[in-house]
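Would you mind keeping the following structure in view while I ask a few things?
Left out: one protein chain. Kept in place: all the others.
As written, the chains take the letters A and B, and residue 1 is the first residue of each chain.
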Amino acid sequence: MKILVCIKQVADMESRFVVSEGASWFEETDLAFRINEYDEFAIEAAVQLKASLGEAEVTVLSAGPQRASDALKKALAMGADKAVLLLDPEAPKKDSWQVANLIADWAKPQGFDLVLTGMQSQDRGSGQVSLFLGELIGANSVSCAVALEASPGSIKVERELEGGLRAQVELSTPALVSCQLGLNQPRYPTLPNIMKAKKKPFETIEVTAALDPAQEVLWMGAPEKAGAAELIEGDLASQVERVVSILKDKKLVG
Amino acid sequence: MKALVIGEVVQGKLAETFGELLGFAASLGAEPVGLILGDTAERPGFEGLLYIGTGAEYAPAAHKAAVLDVIEQEKPDLVVLMHSAYGWDLAPRIAAATGGRQLSEVISVQDGVFRQSCCNGKLQRRVKPAAGLTVVTLQSGAFPSAASAGTPVEKTVEQSSDGALKLTGYIQKPAAKVDLSKAEKIVSAGRGVGKPENIAMIQDLATALGAELGSSRPVVDAGWLGGAHQVGSTGSTVSPKLYIACGISGAVQHLAGMKKSELIIAVNKDKDAPISEVAQYMVVADLLEFVPALTEALK
Partner (left out) sequence: MALESTREIYWNIPSSSIPLMYLLSAVATGVMLWGFYRRIRVYQQGETWPPLSGLGARVFRGLKLALTQKKVRRQRGIGQAHNLFFWGFGVLFLGTVLVFIQADITDPLFGVRFLTGRFYQLYSVTLDVAGLVALVMIVGMFVRRFFVPSMRGGIKPADLWMYMDLGLILGTGYLIEGLRMAVTELTQNPELANYSPVGLGVARLVAPLGEASIRSWHFGIWWFHMLLVMAFLAMIPFTRLKHLLLTPLNYILFEDQPKGYLKTLDLEDESAESFGVATPKDLSFKDIFDTDACTSCSRCQDRCPAYNTDKPLSPMKLIEDMGKVCFAMENGSLIDGVGKDALFSCTTCGACMEICPAEIKHVPKIIDMRRNLALMEGEFTGEEVAKAMDAMEVNGNPLGFAPAKRADWAEGLDLVPVEEADYLYFTGCYGSFDSRNQQVAKSLVKLAAAAGVKLAILGPQEKCCGEPARKMGNEYLYQSLAMENIELFKEKKVKKIVTSCPHCFQTLNKDYRDLGLEAEVVHYTELLAKLWKDLRFQLGKTSLEVTYHDSCYLGRYNGIFDAPRDLLAAAGAKLSEMSACKEESFCCGAGGGRILAEENLGTRINNKRATMAQQTGAEAVVSSCPFCLTMMEDGTKNLTGEPVKAMDLAELLVSCLPTESTLEDK
């Protein structure tokens, strides 16, 4: 089975984000980067499938600047077989449609049986690239998988719905599945795999074409605190006293 | 302006969020055209056209085809869905077929410019889509629900069968002893409690207040509490009189589930945590110290 995993390298969410005046994205200085959490579930799912199917090849791909190669190397260390970097320094600023087309242009001719990716990115959270990609390459797609089973030709997925309900879906390949929190526990790479990863095929392709943007970012910044919360600081006893009096005021406690 | 608003059907029931779609359309002054795909006896109450398809309630390719069909007929400016499991699954398919203009999980709109949250709520963007039909998904609770009034004029739309993808059933999680959506007071535990042993102190505070115990998603995923306690877009949406968030940073999905609470008090070491946006009060303290102290004081 030919499996493609699409990942994105994102800034660590604990970072202090700084957006310059008039910029459409935050500054990257002093930031720590990691693989998008949801994409880690996709990598893990692919590696597990490879182990259970016996015969499968897992390619991991990212569209991004040079630093994304770190993310791809970690994916190789988790067990992917080859990596492809669609080198595009502007990728973080591009919209989902542009990015999906970039990936589809490369991926469509490759003829993958299954594409796995995270259901959304931690930074943008649009959840669009996955399904855009599915449509562009003509795969049967389903989003938000919390359980996954695959055999050549057929994929079974449990989709997570509201209220903890799960929908059971069956689909035939070529398929695309986006992965949700709870699908699996991504493995910690072992040292032999980290070492092997250094020798695995790594292809870098410079991106030249670019679709016109489907949207324009007029402003990005910290949320305006309209009606911001009143801070209750100070020593513990006075904080407790304040909260108790608020609760009493609203008649929430006797 | 015309907005095609798409409802969702799960297990034969029409989701109540249809009202929010109508509310959104109303806030734009747009004429709503409704579309519901999936076999349901329920109908929303509004004045306008309502397309009904009675095929499978989850069949993405067939649903996409039906939507495109209606778009062809009605030529709306916007296609609107909730940012729900159904919505985020269907919206990109529609957008991909109509030029790739989609804005997900919008929280507000002004003069055709949409506002979105990103980076765990730490940042926001104001985005304008390129000209042409745009697909928009709404953050749950961001737009007030329109009051149900009137009877729509119904039209049918054909829903083909989806060969390559099949919904084979549903799995219901075990019956919850707790129904947070009806709770009057909730005390919630977030990742900030640190260890499963500390959940007990949150429960103690809840008990002292006569409140239910809630949680954010990471706590449930870590197995510290059962799914019944989860508050958020994939858990319960709650609107209690009192919501105390302990060690919860305030990821958008959680906020979506509880920001309608009347009084929100957050307890967090980080005074900049996004939850302070929806909270009226933010106690800047170590919850491991504050929570037991508050419990004591209430006894």
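Everything below uses one rule, namely that a contact is a pair of C-beta atoms (placed from the backbone, for glycine too) under 8 Å apart; a residue touches a chain by one contact, two chains touch by 3 or more.
Small disclaimer: the values here were computed from a predicted structure and weren't measured.
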Sole contact to the chain not displayed, among A:S20, A:Q110, A:S151 or A:T190: A:T190
Residue numbers in chain A that touch the chain omitted from display: 12, 14-16, 30-34, 185, 187-192, 194-195
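Quick note on the criterion: only the chains that are shown with their structure count from here on.
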Euclidean distance of C-alpha centroids - chain A vs chain B, Å: 20
Contact set on chain B toward chain A in their complex: 10-11, 58, 60-61, 84-86, 88-89, 91-93, 95-97, 99-105, 113, 116-130, 164-173, 185, 209, 217, 221, 227-228, 230, 233-236, 241-242, 252, 263, 265-266, 271, 274, 276-285, 289-290, 293-294, 296-298
Footprint of chain B on chain A - complex, ascending: 11, 13, 17, 19, 24, 26, 95-97, 100-101, 119-120, 122-128, 130-132, 134-136, 140-144, 158-172, 181-182, 211-223, 225, 228-233, 236-237, 239-241, 243-244, 246-247, 250, 252-253
